[in-house]
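If you scroll down you'll find the structure; I have some questions about it.
Complex shown without one protein chain; remaining protein chains in place.
By written order: A and B. Residues from 1 in each chain.
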Amino acid sequence: MLNFLRTTWLLYRTHLVRTLRARRMWLVAFGVALAPLIAWIVAQSPRTIRGLDVLTALGFLLTINVMAPLASVIVGAAVLGEELEDRTITYLLTRPISRPAILVGRWMASATVLVALFALSAALLGSIAGQFPPPSDDKYLIPAGLTGALVGASALAVFTYSALFSTLGVFFKHPMIVGLGYAFTIEGFLANLPGKNQALTIQYYVRCFLASQHPQAWAGVEDVVPREPLDAAQSVRWLLGIALVALAVGALALRRKQYELTA
Amino acid sequence: MTAATHTEIYRPFRGALAPSRWAFWPLYRAQMAIATKRKLPLFILFFGPAMTGIVVSFLAYLSFQIEESGSGGPLLSGAGLAAQFAAQLLEVHKLIIQAMTAARYFAVLAMAWYGAGLICDDRRAGAHLLYFSRPLTRFDYMLAHFATAFTFGCFAVLGPGLLICTVATFNSPNFIFLTEKWPVIVGTIGYSLAFVTVLSALILAVSALSKRKSYALAAVFGVFMSTLALGGAMAALMRERQWRMLSLVSHFERVADWWIGSSRSIFRWDPWWSVAVLGGLTLVSFAIVAWRVRRMEVVA
Partner (left out) sequence: MSGALLAADQLGRWYGQVVGLSDLTLSLERGVTGLVGPNGAGKSTFLKLVAGEIRPSRGTLEVLGLKPFANSELFRRAGFCPQQEALYEDMTGLEVVRFLMRLHGFGAAEATRRANEALDRVGLGDARKRRVGGYSKGMRQRAKIAQAIAHGPELVVADEPFNGLDPVGRAEMTALFAQAGREGMSVLVSTHVLHEVEALTHEIVLFHRGRLLAQGPVGQVRQLLSRHPRRVELRAREPRRLARALVELDFVLSVRVAQADGRIDVETFELERFFEALTRIAAELRVGVTSLESHDANLEAVFDYLVA
């Protein structure tokens, strides 16, 4: 256990530095910054636009729906996928370390960066949306705590997605393709179909988390409010549970996994 | 043997190339052979488009069958029958557009999978050094790569489209779908080829700019999905549908509506704008590929 914790911490620190240095992070940072950037551009428009609409439309359609899975797949798939693609995993797998720590430590570093970026982006979006002129009708005021809910939902989304996509790296040689396929074809399809099958997607729980707190605020954005939403606590439990189960499955599989790397 | 030194880093090919324009063919064939060697990805990636084509073809078939069995009665006048067929043919348009829409993401996935690594993997493996030491021009090299992505795109988009048109043709009475609605078939082929051309060029450009296949793959999806989300969000915010012009997908849909002959109220802009945007994107993509390939050759 001590070996696991020690190795996890070491790999976390090293991978955190390497993730921040990596060029793919610029791509991710650009994608994450897109929502506040667009909000700021829209704010310069002479039209009367409601801050609530800016926050909900950009926060959901761009950040939660597209950027969270996309950034998570880019960063998450690299957790093991990069080591496999670069064929450097040999150096880790032939060291006296706890193998699950490789997945957990590196995922923690990726999740730290993603959670920080997305939380910052959502907070910034909320702050910019708050600068819009107040609407004539009070029902379009940004409710207190809505930005916080968006920050929480974004963070939970990338936390869970990145855990899932990191685990895909244990099983697949090209986790990116599997992750993209899952996020945008399978999940994109299932999450938008009416019925119980929505519960098979991460999006469902993130949407439940959002909708459970300020259902009126999200009513204007298509697809956010599921027909049978869970409450916030249940959603969080589900999302954390999915992340932990995914990591546990990946970590257990990695203990006996062998990778056939060619020169 | 006379002693000689070769201190130049790069020696451009100065010989005379064979006049054949088919120098790209062996490279194209080799790439196709490599790509189709592994059957599982092939099955997974083309299962979606294949199923879409089959299901929609079946729907087209079913609609004509139901129509025929319903129209057998003596009570239906000639004009009524013609009106029913016209309505039925219009349904086939919609089915084709639905099929194209449904197969779109599978097509992007399949094309990106087979196309995203074409140039960046060459550069990583140093394979371009082998190619450029042969009498293969940059154009041939680009053409071979483009043809590879294009072929897979055709499998994913043109295949289902043609299947639906074929089923509709053979099941429509007296091949009326072919004789009366041939512009739909032409439109389907044209749209499919345009979609595949634009996307192939875009994928190659991203591949040429990326360090590795997985990043290229993510970037292609990123462009596709983020512009879609951005267009949708902006249209919702500004309450103007024209903002959907930010989305690449919307431009494809606009062209599909125009060429295949349907009209949806969601798009209010002149279709020529979409043609111009997609054409411009293709040209820019080809320019990027040409620039990067030239750099590869020089660095080689």
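Structure notes:
Operating definition for what follows: a residue touches a chain if its C-beta (ideal position, glycine included) is under 8 Å from a C-beta of that chain, and two chains touch if they have at least 3 such contacts.
Computed from a predicted model, the values in this text were never measured in an experiment.
The chain not displayed here makes contact, within the full complex, with A. Screening A:T88, A:S127, A:N197 or A:Q216 against the full complex identifies A:T88 as the residue touching the chain left out.
Checked against the full complex, the candidates A:T14, A:Q131, A:N192 or A:Q216 give a single residue touching the omitted chain, namely A:T14.
Although one chain is not shown, part of subunit A still touches it, namely residues 3, 6-7, 10, 14, 18, 21-22, 86-88, 90-97, 99, 255-256, 258-263.
Here is the rule we use: only the chains that are shown with their structure count from here on.
Separating the centre of subunit A from that of subunit B, both taken as means of CA atoms, is a distance of 30 Å.
Residues 44, 48, 105-106, 109, 112-113, 211-215, 217-219, 221-222, 225-226, 228-230, 232-234, 236-238 of subunit B touch subunit A in their complex. Within the complex, the subunit A residues that touch subunit B are 23-24, 27, 31, 34, 38, 42, 45, 47, 49, 53-54, 57-58, 61-62, 65-67, 70, 73-74, 77-78, 81, 85, 174, 176-177, 180-181, 184-185, 188, 220-221.
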